[in-house]
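Attaching a single structure in structure tokens format; questions to follow.
Heads up, one of the protein chains got dropped from this complex, but the rest are sitting where they should.
Up next, chain A:
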Amino acid sequence: MNHGTTTAVSRPGTPGTTVPSPATGASGGAAAGRKRAAWLLAAVVVLVLLAATSLAVGARGLPLGTVLEAFTRFDPANGDHAVVHARIPRTVLGLLAGGALGLAGAAMQGVARNPLADPGIMGVNAGAALAVVTGIYVFGIASFSGYIWFAFLGAAVAAVVVYLIASLGRDGATPVKLALAGAALSAGLFSLMNVILVSSQDTLDRFRFWQVGGVAGRDWSVVLPGLPFLAVGAAIVLLTGRILNSLALGDDIARGLGQRVGLTRALTALGIVLLCGTATALAGPIGFVGLVIPHAVRFLTGPDYRWILPFSLVLAPVLLLGADIIGRVVLLPGEVPAGIMTALIGAPVFVWLVRRGKGAGL
């Protein structure tokens, strides 16, 4: 009966006398915790290496020495050095937008208890995008600081509308109804956006590059104003790990465990809207990162959101930066925007993951 187990030996007649060894802690034990921490560290190292690569690689091929020189002995008159420096905000933007989308996707899957939840599918990115297009078309907005408020408004309105539609009927906002409402609203919002775009060449031009999702051509004036919003959103979402763990057991059990389900959902949604709104305003609607990364992460961490969230935060920019770097070199002298490359690279990886594993549920 006990073969194969060395720690859990039943001792007839002495129930309740075992003192749990430290290695049998709740979340798979301290040993498992250390292993996950090591994985997380490895992921951070990969991310740092990718960020360095992102500074070194581009449409203009530069020798490594020149790249290093641009940092050690920067010469403003040197055109090559300027090229390298222009890659810094782009890299930072990839890190920020990727982290935001990964974190938001993981939190969304937890809060909606739906493996298909993703800022792209749930209508949030579509809401942000439509709001930005409306801002460009109606008010002639042309700067990031203008975009971002429209993006927040659009993301928040879309999130609330999806939730309200899904809440209709007796069972409330079930995961399936949330996904259906989100997908339907997404489609509707994107067609509205297209209506505006086909009717206004001017808006289309200004919007075109932003829309496909990209991190190129953005400078510090775009990146910096987004930072406080991202910081607040990330702080909120990173603190929801335990909450999402209870919520994963179903609303009834979460309530039975003393969680105020409505309140915690709203709080998490606020974090998600801040992250998605900013990421969309920064880089355009980038899909797929928020969907695929949390799934991939679960293969490493299991279903514990206290680990899924930080892993998603680190690994999502790995995908986005990697996609951006490859996008810079595959179609020389042109570039493929990161938003397109993430889907191109991510889709096969995702299919492989789902087919290989025993399902990538919650």
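One rule holds for everything that comes next: a contact is a pair of C-beta atoms (placed from the backbone, for glycine too) under 8 Å apart; a residue touches a chain by one contact, two chains touch by 3 or more; residues count from 1.
Basically, contacts and distances are computed from a predicted model.
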> One chain is missing here; what is its name in UniProt, given the choices "ABC transporter", "Menaquinol oxidoreductase", "Betaine-aldehyde dehydrogenase" or "Cytochrome c bacterial"?
Replying inline: "ABC transporter"
> In the complete assembly, which of A:118, A:304 or A:335 touches the absent chain?
Replying inline: A:304
> Out of A:232, A:248 or A:267, which touches the unshown chain?
Replying inline: A:248
> Of the residues in chain A, which ones touch the absent chain?
Replying inline: 1-2, 5, 8, 10, 15-16, 18-20, 24-28, 170, 239, 242, 245-246, 248-250, 252-253, 255-260, 298, 302-304, 358-362
